[in-house]
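As you look at this complex, bear in mind that one protein chain is not there, while each of the others sits in place.
Order of writing sets the labels: A and B. Residues in every chain begin at 1.
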Amino acid sequence: MSRSLTKLKKRLPGSRWLVIAVPYIWLLVFFAIPLAIAFKISFSQAAISMPPYTPVFNWVDGSLSLDINPKNYLYLVKDSLYVNAYLSSIKIAVVSTFLCLLIGYPMAYAIARMDPSTRNIALMMVILPSWTSFLIRIYAWIGILKNNGLLNNFLMWTGLTDQPLAIMHTPLAVYIGIVYAYLPFMILPLYANLVKLDLRLLEAASDLGARPWKAFLKITLPMSKAGIIAGSMLVMIPVVGEFVIPEMLGGPDTLMIGRILWQEFFNNRDWPVASAVSIVMLVILIVPIMIFHRAQAREMESKLV
Amino acid sequence: MSQNKRQSGFSMLMLAMGFLFLYIPILSLIVYSFNESKLVTVWAGFSVKWYFELFKDQQMIDAAKVSLKLAFATACAAVVLGTMAAMVMTRFRGFRGKTLFSALITAPLVMPEVITGLSLLLLFVSLGEWFGILQQRDISTMWIAHVTFTMSFVTIIISSRLSELDRSLEEAAMDLGANRLKVFFVITLPIIAPALLSGWLMAFTLSLDDLVISSFTSGPSSTTLPMKIFSSVRMGVSPKINALASLMILIVSAAAMLAWWSMWRTEKRRQRDMQLALQQN
Partner (left out) sequence: MNQVTQPAASPHAKPEKAKAENYVRIEGLRKEFDGFVAVDDVSFSIRKGEIFALLGASGCGKSTLLRMLAGFERPTRGAILLDGEDIVGMAPYERPINMMFQSYALFPHMTVEQNVAFGLVQDGMGKADVAARVDEMLGLVQMSKLAKRKPHQLSGGQQQRVALARSLAKSPKLLLLDEPMGALDKKLRSQMQIELVNIVERLGVTCVMVTHDQEEAMTMAHRIAVMDSGKILQIGTPDEIYEQPNCRFTAEFIGSVNLFDGKVEEDEKDYVTIRTPGLGAPIYVGHGITGFDGMKVAFAIRPEKLNISKEEPAQKYNKAQGVIEEIAYFGSHSVYHVRLPTGVKVLCNFVNMKRWASENFTWNDTVWLSWADNSGVVLTS
């Protein structure tokens, strides 16, 4: 590493290499290396010690011996709880992403077509909720969805139901919470993309005889592909590992892997298993993350002169 | 032609319903913070007593202090690192390792917090083991963790601004005798200042609001506000939380209004100036 550092130093005059090195090293040390450490510890075993796992690298008489135990991974595969949790998390993530897209796309579209002055106000109104605490907004849904909560009170008051609907602690509540929390993350990339769309293309289409819906399907939709991908990745990937929402709104049957990890770590104090859980989650997500990175890099490159 | 100019009724309807969806929970929080009854959603009369309860809760106040301090320190560091990273992404031509760097910048944007939180804790524990540093988990470990995950957001905001910036401004400054460092501090920085503020606010908000990463990397003396709220909510819903929520919403809304009003004012002034210039010549 230091050899490439000196090479870098030589190529760039003055303090330029410093500007690259500082954030680079920070991210390597505090983002990349921790993942490697998690990988290492996933091969360890829980122990009553400080730290609560057995060491992987052992120095015995000056030579290195490795104590690798893939037991944790086998454990994950064998126990159906984990497999189901992974599958369930992926399912919830995909469905939520789709719901966000369904709701968010028309909203982004409407905002993109507004006059510049109203547009900014509308945008701010979309972003504003996300500046207030995420935790608190999820908490608000507890008050709305519980048995004697706002929604049920409203439904019973209007006479639509006579028994309170049990929404709290069901998968439905989790979906509502996730869509609520992640909707701005879908709207913003979609908006950024749609606003660049040249209205004249649509005018040309209608001039050539295409009806509005057709023009939308054949022109607008394909051109907003980049925004759809960015927004979808920004929702889907974090939701797979989501903890707070299923914890607060979900029930015992809403299995999400983020919750499992938390429980393994905080409740069972089994750090190695928790590490294994996170590594498997990472492996599952590596392809979507690469897709996202590719899309982001392309976006940034197109702006580079 | 006119069909395109007019907003499609469908999308406007979705927009209106979307806004309703986004804001009803927030409004409900505020309304029920004034509820006399302890049962949050059973209205029993107007009262501000929960606000007083809130201010008597010393633990909450301490947690709030920790959160604010942490968020402030995080935002400052994130802006510095994020700006450096943004300069590298937009102004430095391809060097070996740029792809890896770019991946390191974009990955934290989507990485699930449980993964980053856990892995960072393991790092601190290992560092404590090998080098004897960062043994305590406290506000400094949390600070490192927060800076790491907020930095990428700042980088995106500032990169976006930098790539829009007219490159010839920086070239002109160099042409007139300023070296690159001077150009950055005297020309680039003042011009992108609003983006820096944006980035700072974004990092501040993300840090203030964070629960998962804070939980993994905190120690006994460093409980943040979200952590306190979380443990409190686990025990049951309370209008005190509503009161806290309402205060936070009020502060954020006031800040947003202020920002919007100030932007509107500068924009109006700028337009007036340009009109004047056109008339003069």
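Basically, contacts are C-beta pairs under 8 Å (C-beta built on N, C-alpha and C of every residue); 3 or more make two chains touch, one makes a residue touch a chain.
Computed from a prediction, not measured in an experiment: that's the story for all the values here.
Shown chains touched by the missing chain in the whole complex: B.
Taking the complete complex into account, B:Asp273 is the one of B:Glu129, B:Glu164 or B:Asp273 that touches the chain left out.
On the side of chain B, touch with the chain left out of the figure occurs at residues 166, 168-169, 171-179, 182, 187, 190-191, 270, 273-274, 276-278, 280-281.
Please note the rule applied: only the chains that are shown with their structure count from here on.
Only residues 1, 3-4, 7-8, 10-12, 14-15, 18-19, 21-26, 28-29, 32, 39-42, 81-82, 84-85, 87-90, 92, 95-97, 99, 101-116, 118-120, 122-123, 125-126, 129, 144-145, 147-148, 151, 159-160, 163-164, 167, 179-181, 205, 208-209, 211-212, 215-216, 226, 229-230, 233, 237, 241-242, 244-245, 248-249, 252-253, 256, 260 of chain B touch chain A when the two sit together in their complex. Every residue of chain A that touches chain B in the complex is listed here, in rising order: 4, 8, 11-12, 14-16, 19-20, 22-24, 26-35, 37-38, 41, 51, 103-104, 106-107, 109-111, 113-114, 120-122, 124-126, 128-129, 131-137, 139-144, 146, 148-150, 153, 180, 183, 199, 202-203, 206, 212, 233-234, 237-238, 240-244, 248, 258, 261-262, 265-266, 271, 274-275, 278, 281-282, 285, 288-289, 292-293, 296-297, 300, 303-305.
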